[in-house]
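Shown here: the complex without one of its protein chains, the others still in place.
Right, chain A next:
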Amino acid sequence: MAPSAVPRAVATTSQNDSEAAKLAVWKQALYERVQESGRENDAFSQDDLIDLNVIPNGDKMLLIRVVQALSDDKLFVTMRDASNNILWKWRDAQEAHKYKQLDDEQAMVYSLIDDSGGDGIWSQTLQRRLNMHDSVLKTALKHLQTKGLIAPFKNVEHPNKKMYIKASIQPSDRATGGPWYTDQNLDEAFIEDLQRVVFDYVKNQSSYVSKHSGGARTQTPSKGVVKGNPDRGKKRDAREMNEPPAKAVKTSAASTPREAVLLPLPAGYTGYPTVRDIARLLSASGITNNTILSESDVKKLVDVLVWDNLLEPIRVAGKIGYRVARVSKQSTDVWAGREDPTGKEGQPESYLSPYTEAPCGRCPVFDLCEEGGPVGPSNCEYFKKWLGME
């Protein structure tokens, strides 16, 4: 491409050449200036174009002719803004070439598909906008497809609609649903497994595996209050606090038959994994072999775990880390990667409500249950089962 000074020089000199040649030069000059102005997606008004100093003396008639010629070559796109002023946008030369191959109908269809970008456009919308006959639209679409300009695809937000997208671009994240979708379907197994991995990771990072507290657990009643347990025994020496935690984990793995329990970490612990840590773990582990999870994707995943009451956010030293909820009740087993169809094994322990444990909380006919009615306490099957009398 020529530098910008040249076309202006050319523009100011050649007055006597033939009209067509002159026009071609103006066209070239204006197109390049517009491209160079660097405002890729910006529309130009008439004044903007004159301000580019390509058209001498601000000659509006000349400008109109030049712009018309450019529009004919599909290098300029005409549009209107909200207050009905006419604006122009430039189009890439290659794209313009594609338009030139097409007849009018095809060009109209193609331009709508082009405008819809990565989200694609529904065939019905095309029809409504263009107000074309069905068969005309169909042939146009077919033609465009055979030329390799557009491609049909499926948008996850509207899985039943026939959508078209420009063949040269990738569907947007919104259309594909991002990394959570495989073949336009929400990949639930993938999400579930990832959640387990994240949960296990956070659990390991936010708790301390203790092998010697097993004794204390068995002594205390489940109701929880410990008041003066007589055989709680010796206090441990403060020096024990200095002993490196790693050692305890390693040595006791083989030796102690006691069940290990998880303990909370002291307040203010800075090592709680953040979303970034989790994202790094996932990408390093290679679980997500061909999908790339961004930090915001991982945040979504973690948010869901928080909503599930499995993790809880905690702010330490200005950053938000995550730790496992109800740490002392969680088992030390891993949740992920189990060959268990029910999914119950290794599942995190959640707080049980007494209401749902007894028959009434799970009773399907609880609303009907009334003494003297069709179901009632005197003939309740569920209570019988629960009390072991059958």
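Here is the rule we use: a contact is a pair of C-beta atoms (placed from the backbone, for glycine too) under 8 Å apart; a residue touches a chain by one contact, two chains touch by 3 or more; residues count from 1.
We adopt the following convention: contacts and distances are computed from a predicted model.
Per its UniProt entry, the chain excluded from the display bears the name "DNA-directed RNA polymerase III subunit RPC3", taken from "DNA-directed RNA polymerase III subunit RPC3", "FA core complex associated protein 100", "Dynactin subunit 6" or "Large ribosomal subunit protein uL30m".
Note on the undisplayed chain: of the listed residues A:20, A:61, A:82 or A:267, the one touching it is A:267. In the complete assembly, the contact with the undisplayed chain comes from A:207, out of A:176, A:207 or A:274. Contacts to the hidden chain, counted on chain A, fall at residues 157, 180, 186, 188, 191, 207-208, 210, 213, 216-217, 220, 223-230, 232, 235-236, 238, 240-243, 245, 263-271, 300-301, 303-304, 307-309, 312-318, 320, 325-329, 350-358, 360-362, 366, 369, 371, 376-378, 380, 383, 387, 389.
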